[in-house]
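Structure first, commentary second.
Excluded from the complex is one protein chain; the other protein chains are retained at their positions.
This part shows chain A:
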Amino acid sequence: MAPAQRCPLCRQTFFCGRGHVYSRKHRRQLQAALDRLLPQVEAARKAVRSAQVERYVPEHERRCWCLCCGCEVRTHLSHGSLTVLHGGLLEHLASPEHKKATNRFWWENKAEFQMKEKFLISPQEYAQFKKSMVKGLDSYEEKEDTAIKEMAAQIREVEHSRQEVVRSILESQAVPDPEEGSSAPGSWKGTTSQITSTSQWPSYLDLPPAPELDWMETGQPLTFIGHQGVFFFFHFQLQDTPGLGNIHSGATPPWMAQDEEHSSGNQQIGPSYEEFLKEKEKQKLKKLPPDRVGANFDHSSSTSAGWLPSFGRVWNNGRRWQSRHQFKTEAATRNKQQSKKMVS
């Protein structure tokens, strides 16, 4: 029997010596492994003619297992923020170490000779790939430039439309100004002079309704009402600048603002004197009477004759106050008789 040998392809130890590589199982495993590797090599070979350059994505870190060399190889070549697809694999396939390893692999496993060429990349092909890579990089840069230009144009467009809106609102506001009879000629100055004269909130909302502008693509338009902030393009220092008294600026809400009618001096908080006395009485009643029997009973205190629950009677019937009343009346008569006796 031959010494134990491990076949890495079948992942098995066998004792047949060199006969193992001709067995059906081994050939099947070999075929499966080569079929797994072949599509990736083919994809890399396609990239030789036309190299693709893309923006770096963490997925480009993926590695491939080279069967012949028995090592992991990076599939794509990435540098900085760019990736050349299949660059890493091609580099490996073109290297002389891989060629040596492939030859050895083919010899040891007795694979088909014709298949070997498919897994090798010649140096000429690699040079071709490098040229196409340079071309790919140039075209990628061009694409990026056009994309950036498009974005800039879009931003410019949006900004322009915003300016249009602002202008249209200011123009529509120019209509009611002559009615107010202010001396200033310009539309904006007319508004601002009106503001300085009044200390209350100026009535911006008396303007005619602003043109309806569709902001939503779903077809349900939002109506734009006069925005107070728009009128203050100029650096006017006003006492009641509405931009300051906002929820966004953290002003006090209108419902929390102190009313002018009730100033803090007039209002008294807390109970009046009568209410305080009433409260005191209630507190007194809360306390238990001092001679009540309980845990805190003071045993040294003197108690009256009526302290005991029963007033010396046996067949008690009825309420305690009835027996107490009877006891008191009897005690009174007893005292009277005693005092009479004393006198006489």
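General observations
The rule we apply is simple: a residue touches a chain if its C-beta (ideal position, glycine included) is under 8 Å from a C-beta of that chain, and two chains touch if they have at least 3 such contacts; residues count from 1.
Simple rule for what comes next: contacts and distances are computed from a predicted model.
Name of the non-displayed chain as stated in its UniProt record, restricted to "Aspartate aminotransferase", "Thioredoxin-like protein 4B", "Gamma-secretase subunit APH-1" or "4'-phosphopantetheine phosphatase": "Thioredoxin-like protein 4B".
Touch with the chain omitted from the figure is made, among A:Pro39, A:Gly80, A:Pro96 or A:Pro253, by A:Pro253. Screening A:Leu222, A:Val293 or A:Leu308 against the full complex identifies A:Leu222 as the residue touching the chain left out. Residues touching the missing chain, restricted to chain A, are 158, 162, 165-166, 201, 203-205, 215-216, 218, 220, 222-225, 227-230, 232-233, 242-243, 245-248, 251, 253-255 (touch as defined at the top).
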